[in-house]
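All protein chains but one are shown at their positions in the complex.
Entry: chain A
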Amino acid sequence: MQSSHPASDAITVNNLRKTYRIREGGSWRGKTREIVALDGISFSVPKGQIAGFIGPNGAGKSTAIKILSGILRPTSGEVQVNGLVPWTNRVAHVARIGVVFGQRTQLWWDLSVGEGLALLRDIYGVDPERFARNRARLADALDLGGIMDQSVRQLSLGQRMRAEIAASLIHDPEILILDEPTIGLDAPSKLAVRAFVHELSRDRGTTVLLTTHDMHDIEALAERVIVIGHGRILADSPFEDLRMTTLSERILELDFHGTPPELALPAGAVETSRAPHSLTITFDPRQIPAPALVAHVGHLPGLDDLRISRPSIEEIITRFYADHAA
């Protein structure tokens, strides 16, 4: 299924801008104000790549996803997806992409999964043989055998998400857009979704654009990460680079049963906050490995507990924004 032009891009975005007009105070005659959702972003995704698209709420992610999906027209800029401009020919465009919105269903609540897939076959005009093949393949890969005859209403969130992913792929889209595909899922379901997306990309060469708030999704899947904040691209790099620069940072939290003592920290570690019974230290494991730092603080009087964590994606992006804002 790989294209004969491996270098060609599945998605190209050039200087994309979108501004919304909102009415202030919510009244009918109130003044309108312009909100810039996308402030001239450019990127391209080669065929077959899994690109993570991350950023805090309100960063412009959803706007970009909507434009790429053909359901929103930008204010200016150029976009080509599979060689088509999404918003000028919605019907031709959406026939060639698959989209999963984690929080919305595309199946029919009152129909069974199997009935819903059959209806999608007719909506997309998938020929019966191809449909039977895809259905069998997806049922196997996403473990849908037991739920084909259940109505969507009765499915658990994890089951529903697997059914949603099958529904978005029944017509063999060249590009799959996943918007928060693991939100609210339990750990086994998250793992199943990730494993499936990984195989899909490897075996079928499907291009995947993934938005998520879950750092583990990005770690497990994305070869490349585009960080968006306040309508601009803050970083666009291979995942490993992002990990090396920002994600390398760790946070050590210490709980005390008395007042935390004053302490001298080794190079690479900084005390970032102090509370009556706790202390937070941020450190760079390239300078001071976690075991060494733990050994350093382990003997402190009154120490009850300690935890090491990574900064959340929100924290990283907040910092990115702070670093990149003029």
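Here, a contact is a pair of C-beta atoms (placed from the backbone, for glycine too) under 8 Å apart; a residue touches a chain by one contact, two chains touch by 3 or more; residues count from 1.
Here, contacts and distances are computed from a predicted model.
Asks: UniProt names the one chain left off this complex as which of "NADH dehydrogenase", "Glycine/D-amino acid oxidase", "ABC transporter permease" or "Response regulator transcription factor"?
Replies: "ABC transporter permease"
Asks: Which residue among A:R17, A:R90 or A:H296 touches the omitted chain?
Replies: With A:R17, A:R90 or A:H296 as choices, the missing chain is touched by A:R90.
Asks: Thinking of the whole complex, not just what is shown, which of A:Q49, A:T63, A:Q159 or A:T182 touches the missing chain?
Replies: Residue touching the chain left out of view: A:T63.
Asks: Of the residues listed, A:D9, A:E174 or A:D236, which one is in contact with the missing chain?
Replies: From the options A:D9, A:E174 or A:D236, the contact with the absent chain belongs to A:E174.
Asks: If you put the missing chain back, which residues of chain A would it touch?
Replies: That gives, for chain A, the contact residues 1, 18, 20-21, 63, 66, 69-73, 87, 90-92, 94-97, 99, 101, 104-106, 108, 110-111, 115, 119, 122-127, 130, 151, 172, 174.
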